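What follows is a single structure, and I will ask about it in a moment.
With one protein chain withheld, the remaining protein chains of the complex are depicted in position.
Let's look at subunit A:
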Amino acid sequence: MFCEKGVELIKELHLLGDGQLSAFNEDGIRQVLDEMKALYEQNQSDVNEAKSEGKSELIPTIKFRHTCLLRNQRCVAAYLYDRLLRIRALRWEYGSVLPASIRFHMCAEELEWFNQYKKSLAMYMRSLGGEEGLDITQDMKPPKSLYIEVRCLKDHGEFEIDDGTIILLKKNSQHFLPRWKCEQLIRQGVLEHVIS
């Protein structure tokens, strides 16, 4: 059956669940592209035959193949685009440097797209307001209180808070820190917000 490979690509994303990224299915894409090439060539020769010999009975077949071609194109584009959306979400979750385990799943072009996206976003944020701009990937949740209780999950070394006090972030130590200084570290997994 035609288009089977294309649909498989879509199914793969479907099974994966939101926000997850599996390895780039280069093989699957290639198989769809090969199928498209074969369909196109068959169509070309049939079109020529229908034209030169006036075989109008070939037309339904040609149309059918063309529909398959369109469907394949759509499946591939959807597969790639959906992955881009997932990759985009990663920028907001992990910051501009992705963990190696995720980069491993991306193809070279996807990495390039990610880098370009990162640049566009950084440029946009820098251009906001004053000289320094505004980092809108911060302040993701409405602030409830000024200070929060955090626990260190790993050794991070010394950490300076706004008023110049330096504290040592040691594994398993607990601190009461300004929320706006911790947000990034919490997302990086260095600190954990202790909710009592």
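By our rule, a residue touches a chain if its C-beta (ideal position, glycine included) is under 8 Å from a C-beta of that chain, and two chains touch if they have at least 3 such contacts; residues count from 1.
One rule holds for everything that comes next: contacts and distances are computed from a predicted model.
The listed choices are "Mediator of RNA polymerase II transcription subunit 18", "E2 ubiquitin-conjugating enzyme", "2Fe-2S ferredoxin-type domain-containing protein" or "DNA replication complex GINS protein SLD5"; the UniProt protein name belonging to the chain that is not shown reads "DNA replication complex GINS protein SLD5".
Among A:100, A:146, A:166 or A:195, only A:146 touches the chain left out of the display. Residue A:69 is the one among A:3, A:21, A:69 or A:191 that touches the chain not shown. Touch with the chain that is not drawn comes from one residue among A:20, A:45, A:96 or A:138, which is A:138. Summarising the interface, subunit A meets the missing chain with residues 29, 33, 36-37, 40, 69-70, 73-74, 76-77, 80-81, 84, 88, 107, 109-110, 112-113, 116-117, 120-121, 123-124, 127-130, 134-136, 138-139, 141-143, 145-146, 163, 178-180.
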